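With one protein chain held back, the other chains of the complex are shown just where they sit.
Chain IDs A, B, C, D and E follow the sequence of writing; residue 1 opens each chain.
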Amino acid sequence: MVDAALNSGDTAWMLISTALVMLMTVPGLALFYAGLVKRENVLNTLFLSFSAYAVASIIWFIYGYPLVFGADFHGVIGVPSDVFFYNVLESQALYGSIPTSVFAMYQLTFAAITVALISGALIGRLKFGAWMLFIPLWLTFVYLPVAHWVWGGGWLSQLGALDFAGGTVVHINSGVAALALVLLLKGRRDRSLLPHQLGYTIIGAGLLWFGWFGFNAGSALTAGQLATSAFIVTNISAASAMLSWMLIEYLRFGKATMLGAASGIIAGLVAITPAAGFVNVPSAIIIGVFTSFVSYAAISYIKPRLGYDDALDVFGIHGLSGIWGALATGIFASPFINAAATGLVYGNPAQLGIQVLAVGATFAYSFIATLIIGKVIDATIGLRVTADDEIQGLDQAIHDEAAYHV
Amino acid sequence: MVDAALNSGDTAWMLISTALVMLMTVPGLALFYAGLVKRENVLNTLFLSFSAYAVASIIWFIYGYPLVFGADFHGVIGVPSDVFFYNVLESQALYGSIPTSVFAMYQLTFAAITVALISGALIGRLKFGAWMLFIPLWLTFVYLPVAHWVWGGGWLSQLGALDFAGGTVVHINSGVAALALVLLLKGRRDRSLLPHQLGYTIIGAGLLWFGWFGFNAGSALTAGQLATSAFIVTNISAASAMLSWMLIEYLRFGKATMLGAASGIIAGLVAITPAAGFVNVPSAIIIGVFTSFVSYAAISYIKPRLGYDDALDVFGIHGLSGIWGALATGIFASPFINAAATGLVYGNPAQLGIQVLAVGATFAYSFIATLIIGKVIDATIGLRVTADDEIQGLDQAIHDEAAYHV
Amino acid sequence: MVDAALNSGDTAWMLISTALVMLMTVPGLALFYAGLVKRENVLNTLFLSFSAYAVASIIWFIYGYPLVFGADFHGVIGVPSDVFFYNVLESQALYGSIPTSVFAMYQLTFAAITVALISGALIGRLKFGAWMLFIPLWLTFVYLPVAHWVWGGGWLSQLGALDFAGGTVVHINSGVAALALVLLLKGRRDRSLLPHQLGYTIIGAGLLWFGWFGFNAGSALTAGQLATSAFIVTNISAASAMLSWMLIEYLRFGKATMLGAASGIIAGLVAITPAAGFVNVPSAIIIGVFTSFVSYAAISYIKPRLGYDDALDVFGIHGLSGIWGALATGIFASPFINAAATGLVYGNPAQLGIQVLAVGATFAYSFIATLIIGKVIDATIGLRVTADDEIQGLDQAIHDEAAYHV
Amino acid sequence: MKKIVAIIRPNKLNVVKDALDDIGCPGLTVTEVKGRGRQKGITEIYRGREYQIDLLPKIELMMIVADNDVEKVVDTIAHSARTGKIGDGKIFITPVEGVVRIRTSERGDDAR
Amino acid sequence: MKKIVAIIRPNKLNVVKDALDDIGCPGLTVTEVKGRGRQKGITEIYRGREYQIDLLPKIELMMIVADNDVEKVVDTIAHSARTGKIGDGKIFITPVEGVVRIRTSERGDDAR
Partner (left out) sequence: MKKIVAIIRPNKLNVVKDALDDIGCPGLTVTEVKGRGRQKGITEIYRGREYQIDLLPKIELMMIVADNDVEKVVDTIAHSARTGKIGDGKIFITPVEGVVRIRTSERGDDAR
């Protein structure tokens, strides 16, 4: 009997976790970003996240899921089968104790948020058509292979790379892609970060933190000790990073800012993501505290020096805290939390080496492949709006609407 | 032993699904509507949804639940028993694998959102007292019978009408009632749709999409394959409809709008609602893509031509996408997804006939009964505010408060 | 085998309940408060809630949890063990049918919101440094002991005091602490309550109501009849209190306000909190209807007469509706709902006496201990900002940022 | 040339704008303001407490017009903005010494 | 008749309004503006980067007053809006050629 091993508690947890991760993008991330931009670009910023989610939703069930989780083809990609989710719902197959289909749906929400994250770097100057073309290209040529390598039985997973909930696949991947695109797109005319309505950003930050419990604790795929453990370290890393970001600001300016605290929360959530199912509470505090230093330094010192215009700091926060988290997983993974993984401090230095390799491979592949995709779009329909459109603001110029009316 | 068959996983899923559907109304729908109105009507718009939820919450447990789900009385209505939920909590009865009481609570959230939906058509000119009277009257004389017919063992369910999560009971019913009231209320002085803060609408749209997973996948009443299947088709229909609405705008104006995309999301969610537990992924894509054409046409061509002032397009989106969804259920229902239902394309054209009948009956009953209720209210306390109040804006005029202060 | 009795359905429900209670503080309560303040204090107001959550998150796992739930030491406090959550995750211990760690994480969210609630009384004039010092002091010397007394096996629980989800521990405790601090802090220069953006408050109210299902129904610790029962009475009490607050306003001014309705919702949720797992539907309606009279009277008559400046009415709503709820639990607790408790109307007047004692003890202890903590902070770093900072607004003056930019 | 400043009710803006269109004087600049005059304020209630709001929202309309259009414009505004109830607002006429059109640097009457 | 425009600190608005009430000149129109003068700007910090905000929020008060009230009104505003610190603002007096009350079409001094 097909349903023999179906566990309704695990399934309930995966259904709600899936909804939670969906909420992170729509409207969580969309709002987080939209609060930070100028009044004239609010709708366009929201739209980039919403359209990423919608396009990913379709592609995933047409051919995305099997390319990641289909039978492994030489460690590189999954073998496409079941296009259009053919016969998957009907077969009522199980993936462990949960329906295969809920696993597929859960994984979709990761693909969607990964693309949406990239948009934060590009706001204020990207052609909407270019974005609508970028989503399927990037998903197909960057997200699907990298996800297969790490989670779908590909070469990185064969080497033993650890990534509990997406430090490599989601955060490094999107952060690096953002950097690559920003180099092509060039800077905005007006680079000021004067948030038009920080309340949106705070709502977004709250929904992201809330949803992240589904992201990290859901990655246990069961409702038991492992999910609980991931839940706790996720929360404490976010809290630690928020406080450490506040401390940095306090030491530097004598004042802490709410946007700084929100940035710390995100950095702490990103950093714990790859480690969530592998580390204990003290390690999570260390990961969280340290990650704010990494991202803060990137944003305040490196970015201005190098001069790239990563508008909302996707590379600075997701890329770099993601890298720190991936390495920290290799350092702090405890076999007492999860028998599947042992890190440096528990006597397995090799794990750190594997993590370095996974970070390096993802960085290099994502950067180069994104550059190529960006170049192709630029050469065909163009990446950047006209100067007039940029000055007028994208809501009016390319969507014919305004976020506010008096 | 009473708890013998209680399944904690199913119960957990129903508890959270109930909370999700609650969130759709309060504050999801309230915000969705409030963002679209003028600054001077924001609080009144929010208030209509909140008060609908509160009044329905009381009525449901006093006498609403048994009228729908009590023993069937000639196919028309349930036999009232257990008023004030007498002895239901205490009896610890089960409904399948979940407590009867969680089923009752879950169903309450459907009754509440159905009334709240109607308010979108009426904003800017409805007396608050009239609304406070309309809620109990409409719930009692329209919602409870229709819900009994379709879900409570009444004549439509006896005929085999399919409505997985409320295409007929919730969306057609509320959309048609909105139309009927609008004909009585007449148009607003200023009919422009210039949203005062689209960000609210986007938060609302996000919460609606999120909550709709509880609405549709929760309607499986268990956490298993059926819930998962409903979850997936809900998501893909929303995404498809969003993209197809964007396409329509692009073809017509060369530009896509964020409000258009949000409207598409809602249309796609509405259309899949009756079909959610019956169809597969390709059918859901077709349902979603097509529904935007239906609702877009209604809003852009039919409404201006006929001249009724359905302010936020409740009839256009909920009524018409609901009808399309109900018919599509009769077309695409697959016995491989759910053995309980077979549609036209799987060889059972009769199902489509039954669906047409259910749509027609609901349309006619809801329209006429709502007209009568509206007339009665109009003749007693009056439906419409004074011209002065309308011009001043309802927040100030009838609530003595303002949504914003500098 | 450790996992022998782990129930995945119960665990799923506790994981999501934990996330729901987290959402109540971040961003629920933060937004609820922030919408009510002046434009110049928005970020500071949000910050007080966020920082309470973050600091509590750390302290709880370092030493907070064992002080509440460790082995009882003479009824007064728990014996500290397992600092830094040492070996708790690793041990995979169970607490009933759920992991001990999810119980600990769930309880953290209660500690966090209790501190955050206090901030509503203090907005507009509190030094940020004083708050950062207050959080750990108050948690350690007030929250942890009181929680131990009532929930951790301390003297009040030994006496049989009933507090299902935190009427005493959370609401009376925070409300009274708010009152004590306000007496030290003195009033604001400008005491007007002209909400700068009521939409935020409504989003916050919606998220609070939603999250409160996790707060009250989660307190059953299982996904079964008890959780369901708590869920239903929570909802109906909130709805009843909202309608009764509207009625009071209508009787007094002829108009109901949205802020009044939102205030009623919170009062109704507070009042049902201690009673949620003990009472039936009619009792919940009575509790809800009456609580708005209690809080409304406190805010409209007592506060102006006594002259304390409880800015956002933390004492008026949480303190007084909490007291009413605690007493009502002693009156209405039904052994048919929960065999563990019998109240006055079911023939056990002693229970009401115990409730009075628990209320009195909590009130006295919280008031005095908070006064001492406040005095100490005032004498060292000072509680109140300068007059200049207060006039300029705290966002600019002490965080160097603004919530809005044009 | 004169500068005409009119303080009108917010909901009269569209009517006034259209009326000015009709008499061929479309150019204008609009500001959201608040004011008090003879009209008494309104009361708002929050949690049982009443607040007196004595500044009411108004719209300020500013137009630069040629000397011989002044009468016509003033009459048009006065007529189209009138409700006859207290709070209708005022029109003020002040002298202008020079006008420059930024786009072309034209000065004087042509620049309006 | 004269037009008096005063730029004042936002938190002085209530005091000034009350003072004008006391001398019997309540009619006024208020606009939210931003300005710079001698007062130097403030700094805001976002993600470790400082932004100089050189336009500070001010309130513009506009009043039309009879010629022989000008001194009284100017003194009242100047007195009640003063803190003595840089940023207190300015008062400007300009001529007015005509006033119309929209409600009644009255002109001249009576229309104020």
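Please note the rule applied: a residue touches a chain if its C-beta (ideal position, glycine included) is under 8 Å from a C-beta of that chain, and two chains touch if they have at least 3 such contacts.
Keep in mind the model is a prediction, meaning the values are calculated, not measured.
Contacts of the undisplayed chain with visible chains (whole complex): A, B, D, E. Although one chain is hidden here, its contacts on chain E can still be listed: residues 2, 6-8, 31-38, 54-55, 58, 60, 74, 77-78, 81-95.
Considering the complete assembly, chain B touches the hidden chain via residues 192-195, 249, 252-253, 255, 257, 259-260, 263, 296, 299-300, 304, 313. Residues 3, 17, 26-31, 62, 64, 94-103, 105, 111-112 of chain D touch the missing chain (whole complex, contact as defined above).
As a convention for this text, only the chains that are shown with their structure count from here on.
Contact with both chain A and chain D is made by B, C, E. For the pairs C-D and A-B, the larger set of C-beta contacts lies at A-B.
In this entry, C-D is the pair from C-D, C-E or B-D that repeats the interface of A-E, since more than half of their contact pairs coincide by residue number. Taking each chain's centre as the average of its CA atoms, chain A and chain B sit 33 Å apart.
Averaged C-alpha coordinates put the centre of chain B at 45 Å from the centre of chain D. In chain B, 7-10, 12-13, 16, 197, 203, 400-402, 406 are the positions where the chain touches two or more neighbouring chains simultaneously. Along chain E, residues 44-46 each make contact with two or more other chains. All chain pairs that touch, listed by label, are A-B, A-C, A-E, B-C, B-D, C-D, C-E, D-E.
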